[in-house]
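Note that this complex is displayed minus one protein chain, with the remaining chains in position.
== chain A ==
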């Protein structure tokens, strides 16, 4: 096995590209990111490792926008993310210039995934070590979308998804609890999912909301408030579970 994982352009005998799989490992070590799609809104939430005291937390934005109507969150190597984001931003503007239309979410996802794939089939380079969650609204049709790409260059659309640390548990939670929601309900669902694996509190998660009007980052106080609501609801359901047997 050691012979087949040095170079990206070498297949192993059983059909693996080890470098790509190692890149996926890097993603699994990255911070958790979750995305949930509602009927009129898409929500992105990212785990924030507690900031060092002297660090200016405003400079470490984990959810970025690629254009007025498209936002991206990722898990994995943040330096690789910067390069990918810059190229995607340029492509968004280039598309506006050549066809006089903003990109659709699918188009820019396809572009980013294509870029990630290119780096799995060239000599002397390594794959990007990140998976992205791309959200946005298509121009004109106004349909909200959530897409995910990974280091191998595959992409697909999702109703809700997670990537990064503990993404399996988050995805399980979402599979159990997902239903069509809109507005604040979607935000709550996303935060609930993230809080499964992250310590509660506005300090530890970054949440952004994409509506037809654009991207809005929620500030700490708002997140704290919603987290408190979620806690209260959890306690209420716990209490309700314990109460009925007594009433009988």
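We adopt the following convention: a residue touches a chain if its C-beta (ideal position, glycine included) is under 8 Å from a C-beta of that chain, and two chains touch if they have at least 3 such contacts; residues count from 1.
Basically, contacts and distances are computed from a predicted model.
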{"item": "Per UniProt record, name of the chain withheld from view [\"Cytochrome b-245 light chain\", \"Proteasome subunit beta\", \"Trafficking protein particle complex subunit\" or \"Sorting nexin-2\"]", "value": "\"Proteasome subunit beta\""}
{"item": "Contact with the hidden chain (one of A:19, A:65, A:104 or A:132)", "value": "A:104"}
{"item": "Hidden partner chain, touching residue among A:7, A:90 or A:225", "value": "A:90"}
{"item": "Hidden-chain contact residue, picked from the options A:39, A:55 or A:122", "value": "A:122"}
{"item": "Interface residues of chain A (partner: the chain not displayed)", "value": "86-87, 90, 98-101, 104, 106-107, 110, 118-119, 122, 125, 140"}
